[in-house]
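The structure that follows is given in the form of structure tokens.
Yeah, one chain of the complex is gone here, protein chain that is, but the others are all in their spots.
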Amino acid sequence: MSRRLRSRFGPLAVITWLYILWSLVPVLIAIRISFNSGRSRSAFQSLSLRWYYDDPTSVWKNDELRHAMLNSLRLAGLCMLLAVPLGVMLAIGLQRWRGRTSRAANTLMLVPLVTPEIVIGVALFLVFTQVYTGVPRGFTTMLLGHVTFSVSYVVVIVRARLISIGFQFEEAARDLGATRLQALRMVLLPQLGPAIFAALMVTFATSIDDFVISSFLSTGVGTETVPIKIYSTGRASSTPNVNALATVMLTVTMLAIASTAVVLRRWRRHGNDDAHIVGVSI
Amino acid sequence: MPGSRRRFLAQSIGFGTMFAAGVPLLGACGGDSASGKRVTKAIKDGLSPEAGPLRVFNFADYVNPDVVAKFEEQYGVKVEITTFDVDAEAISKLASGAVEVDVHHSCAPATLSRLIDGGLLQPLNPSYLTNRGNVLSAFDDPWYDPGSTYTVPYTVYSSGIGYRADRIDPAEIEERGWDIIWDARFKGVTSILDDYREGISLALLRRGITDINTTDVDLIEQASADLQELVDLVNVKVNITGYTDVPEGATTLAHTWSGDMLAGAASYLPEGTDASVLGWWFPKDSKGPVGNDCMAVTSNASNPVLAHLYINFLLDAAIAEENWYWNGYLPPIEGLDAAYLVGQGLTPPNLESAVLTDDIIKNGLTYRPLDLETDQVWEAAWSRFTAG
Partner (left out) sequence: MVPLHGRLSTRLWAGLATPGTVWLVALFVVPVYAILAVAFGNIDPILRTTAPEWNPLLWDFGPFRMILDRILDPDDLGAVFIRTGLFALAALAGCCLIGYPVAYFVARTAHRSRGLLLALLVLPFWISYLMRMLAWVNLLQTDGYINRLLGWLQLPSNRNWLDGDWPTVVIGLVYGYVPFFILPLYAALERLDVRWLEAARDLGATPVWTFLRVTLPLSIPGLLAASVIVVLPMCGDYFTNSYLTGGSPRTEMVGNQIEQFLRGSSQPQSGASLVIILMLLLVVLMAYYLVTIARSQREASA
């Protein structure tokens, strides 16, 4: 009994809670400043929605900020729609396909995960300006870049679930007369539901958060995303409008995650720990 | 197993052949090299303006947003401004197609020939530029653009030292000149321009070397070593934000452009601070860098008529004055000279020296193009400094 109390309030617990505070409180402060009625970014005066709505430099009124927000959302949405099907197919195919080419493809899929982002950013920038010059520069190239690094995350997430599902359901379906494709469609895919959902959310979040690759492929003001905007106005901007922008995106992401959590909880099978999905996907 | 080794070998050879075959394909995929010919044909006369949006390529905070808004209203189009930090970045982005714009708002004369010879700019059609006559005659046939075929000057400025007059005695700066940047008393509040030509020139000028286009490797290396001293001596910052940093007090001594101080005085002082806290120094004998940025229309502009109209709009005397008041950089317009601007009280008296006189324009040092090897030496010297 005393040991449990000791561990709950012991030094490790203190460190952990201090860390959590250190990790989250600055963000809360930044959010609070976004509601600042004054122009200061470090001292809070009073509550106001000025930087969201009223002020001409606010998120709603300022064209550049609004465009950045819309660009981020459109990119993330389209990235989800492209990367997840590609990744799911790749995951299923890689898991079942035997042979040396399969192992090579598997390694190829893993390499983007371990490559530093600046390398991928430079590589994509060079390839779109030197090789695939026909591709419309800007939104399209950014989308292609986002999908490229997202596919690997999707594969890793889906594969974890594939492994725990195993083959028995599909084989049972085949025994009952279904073709492989039918077994895939009607048995495997529904079972992959939670993983596909998690993959959608992770793709959405990583695309919204992406900075390096987006900034290498962006062509200017019309194709900026929120992280680029935060970065470029971060030190120069003397108002909290960029805080407001970040808060809006944060809210969108949080809503998406919350909805996933609710859906996943309903679908949860025994032993499917969300943290492992996230942990593996890193 | 021997069989698998043979199969592996076969696979590698197969892969290698596929690869070798694919390589020429990659080469073919690449777009045409941008070192195409000069563009010599301008657009035709009498065309009507396009619908826009007009895409403009410029330094950040270099054109008055109110002026842009007036243009938008007058022609019923939207203007999108894409920014760059350094001239070299602008060229590289235009050349690689990473950025697609209609107007290059700030071409530097030293690198203009690259843009022209590389086919990135198109000649201007004078019929759209009705305000062309407003430009100072000194710029009718400049060395960098014979016959003013491709460009129109946008601003004239000098590179000097902007400072907080409330933290350092102006007399001291007058006496020490460029060397003040190397003063350890201003640790943490000193900045120099993030431009390799300007930075190396600063070190050269400090030593009394006025050839800012030197090809002497030893001098350049010495300049680089001098700059490297700054890193530990004064924690030097390298940026182009002097126009906000000095008024806001984050920087006391800034190696920056003349317009920055005037813009700072006009638009970036915090509430309650008076323009008298700002100061500007430039060599009395005018032996300091003087530059001018030019406007041009890109060769692949999708709104060339609008581009011409925009350039023309900025050449209007009243608009140019309004623009000047906001960004501080002198437009080379007839009548908008130091006498007028100071006489009208548009310049704080302590910053009069930041307005360029005819004398400075005539006698100042200009940046000329460097050949490839020299350029690489300059760049390497600069990167040795920024590497810390």
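In order of appearance the chains are A and B, and numbering begins at 1 in each one.
Following the convention adopted for this analysis, a residue touches a chain if its C-beta (ideal position, glycine included) is under 8 Å from a C-beta of that chain, and two chains touch if they have at least 3 such contacts.
Because the structure is a prediction, the values reported are computed rather than measured.
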item	value
Residue among B:127, B:239, B:267 or B:286 touching the omitted chain	B:239
Residue touching the undisplayed chain, where the options are A:118, A:186 or A:262	A:118
Residues belonging to chain B that touch the chain removed from view	23-24, 26-27, 30, 33-35, 85-93, 95-96, 114, 117-118, 120, 188, 191, 194, 231-232, 235-239, 241, 245, 250, 372, 375-376, 379-380, 383-388
Touching residues on chain A - with respect to the absent chain	4, 7-8, 11-13, 15-16, 19-20, 22-24, 26-27, 29-30, 33, 40-43, 86-87, 89-90, 92-99, 101-102, 105-120, 122-127, 130-131, 144-145, 147-148, 151, 155-156, 159-160, 163-164, 167, 170-171, 174-175, 180-181, 205, 208-209, 211-212, 226-227, 230-231, 234-235, 242-243, 246, 249-250, 253-254, 257, 274-276, 278-280, 282
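What we mean here is this: only the chains that are shown with their structure count from here on.
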item	value
Footprint of chain B on chain A - complex, ascending	100, 125, 129-134, 137, 219-222, 235-236, 238
Complex interface listing, chain B residues touching chain A	8, 11, 26, 29-31, 55, 57, 60, 80-83, 96-101, 241, 244, 248
